[in-house]
Every structure is written in C-alpha cells, then in structure tokens.
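A single protein chain has been removed from this complex, and every other one stays in its place.
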Amino acid sequence: MVYQENLRIQTRQGPSFEDITSKINDVVSKSGIKQGIVNVFLSGTTAAILINENESGLKADLELLFEEIIPEKRKWNHNATWGEGNAHSHLRSLFIGGSLTIPLKQGSLTLGTWQSILLLELDVRSRERNLVITVIGA
Amino acid sequence: MVYQENLRIQTRQGPSFEDITSKINDVVSKSGIKQGIVNVFLSGTTAAILINENESGLKADLELLFEEIIPEKRKWNHNATWGEGNAHSHLRSLFIGGSLTIPLKQGSLTLGTWQSILLLELDVRSRERNLVITVIGA
Partner (left out) sequence: MVYQENLRIQTRQGPSFEDITSKINDVVSKSGIKQGIVNVFLSGTTAAILINENESGLKADLELLFEEIIPEKRKWNHNATWGEGNAHSHLRSLFIGGSLTIPLKQGSLTLGTWQSILLLELDVRSRERNLVITVIGA
C-alpha cells in the first residue's frame, strides 16, 4: 500500500524551525497504514528536514554553529550568479539534507522521547514550503 | 511485504563506533525478503548511523574533525538548559543523521567492499541504543 500527500508549510525568515511532527502523524493516521515507513521530502534547496530535540537552546546553538562554519556573509560564488544572497542557505541545506525516512509501527511513528521532526528554514526570507509525504507499508 | 524488528545495542562512551553490519544482515535474512530496501532508524538524538570504512585511523580522524568543528567544551546554550553537557552530541548527530536506507538484492544488503554500517555513539556516556529495522520488498 502507498499513500501520498503534499503539505504546505509557511516558514519564517531563516534560520528558523517549524515542528512538523504532529502534521506527519496526521498524514500517517489518514493513510491507514500500520507498519512500514514514511518518507518526508522537501521540494526545495534552501531548507532542510531533521530529527532532534525541539529545545530552544539547541536551536540557538545550531544557528551559531552554522554562522561559524558556513557563514552568511562571505564572497560566495553562487551569490555573484543570482544576487539572492542565499548561497549559505544552499550549503547548509546540503549538509543536513531534505529527505528523511521514519519507521511506522502499529500506526504510529517510532520516534524516541526526545525526537521531533523539524523543518529548518535556511533561506533569507520566509517561504511557503512544499513537503511530499509518502507512506509505504501494510 | 513488511518485516520489522527492534535491535538493542550497548554502546561505550562517545565518540565510539559499533559495527552493526552483521546484525542488520541477520534481520534481513530473518525477514525472508529478497529484493527491496531496509531502513535503519535510531530512536535517539545524541548518536548517528553512517556507512563508511570501518578503519581505526579513519574513526580517529572523524573524532578529531568533530572536536575541531563542533567542540565539546564551549558555552553551548543547550548545556545551560539541561546540564548534561551533551549539546555537542546533539549537534554532531544532526549533521550525520540517524536514518539510513540500504537496498536489498537476492536477500543481501548491496554494500560495497569497504562499506560497513556503523552506529556512532556521540553522547558523553555509554547508552543502550534502540534501533528500528524495517525491511520492505518482495
């Protein structure tokens, strides 16, 4: 069995985080699939999907870390091409990735106590993001 | 067909590596599924799953690299929140990820000669880790 649904998520200027755990759980419930996997795929190149603890200090730490190792203000070649000033957004997105696969058991995501699914906006402006959610199983 | 099993893996204080390739192969064998994919999912936020060469020099290099770009001893905000001193563990975990999907062909993982599946403990203490292994295919 395959069930697929698109989600539209409004983000704020990056770096910013949206907790999408309950939205993914809702899709899983609607699918009627009890055991298998769900793939969360971001149709974009300047945001990312990750699983970790949704804690404000940790999110601030990630922003500081990004600014240190992949800083916004540098003479990036990509910014010379497009002038959007979001080369760092693409590069940060590359390292985290935008496709996540999570198991499904007895109709629920098998997330641990501290695991939340976070949509990480990395672009320099707010965006409406499109996610493709695919549930496969029995 | 869907087959699912949980694995409990005892780790040592991080950074440390456990080669779980043969354990995953065992689950694949038990599943009876010959062609498809296996998803290896870590139910935790301070460890990671990766595929690479299981070579001691390379593992030492990764530890040194982590300490350089995501050092343990820094005034991380997350450590101020919880006092567990493992903000760096979360951040390193974020960058590597904890969900891996591997193809299955003629009943075996299609790993290359040098590819091992490694559970990377990143927390400051030993842990018992829970992995959810999901095999999907025919």
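We just call them A and B in the order they show up, numbering each chain from 1.
In the analysis below, a residue touches a chain if its C-beta (ideal position, glycine included) is under 8 Å from a C-beta of that chain, and two chains touch if they have at least 3 such contacts.
In this text, all values refer to a predicted model and were calculated from it rather than measured experimentally.
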Among B:G14, B:G44 or B:G137, residue touching the chain not depicted: B:G137
Listed residues A:Q10, A:S29 or A:S43, member touching the removed chain: A:S43
Residue of B:I37, B:A87 or B:L119 in touch with the missing chain, whole complex considered: B:I37
Interface with the undisplayed chain - residues on subunit A: 1-2, 4, 39, 41, 43-45, 69-70, 76-82, 87, 90-91, 93-95, 97-99, 101, 130, 132, 134, 136
Residue numbers in subunit B that touch the chain omitted from display: 35-37, 50-53, 55-58, 60-62, 65, 69, 95-97, 100-105, 110-112, 114-115, 136-138
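In this text, only the chains that are shown with their structure count from here on.
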Inter-copy rotation, subunit A to subunit B, in degrees (Cα atoms; steps of 5): 120
Centroid distance [mean C-alpha coordinates] between subunit B and subunit A, Å: 20
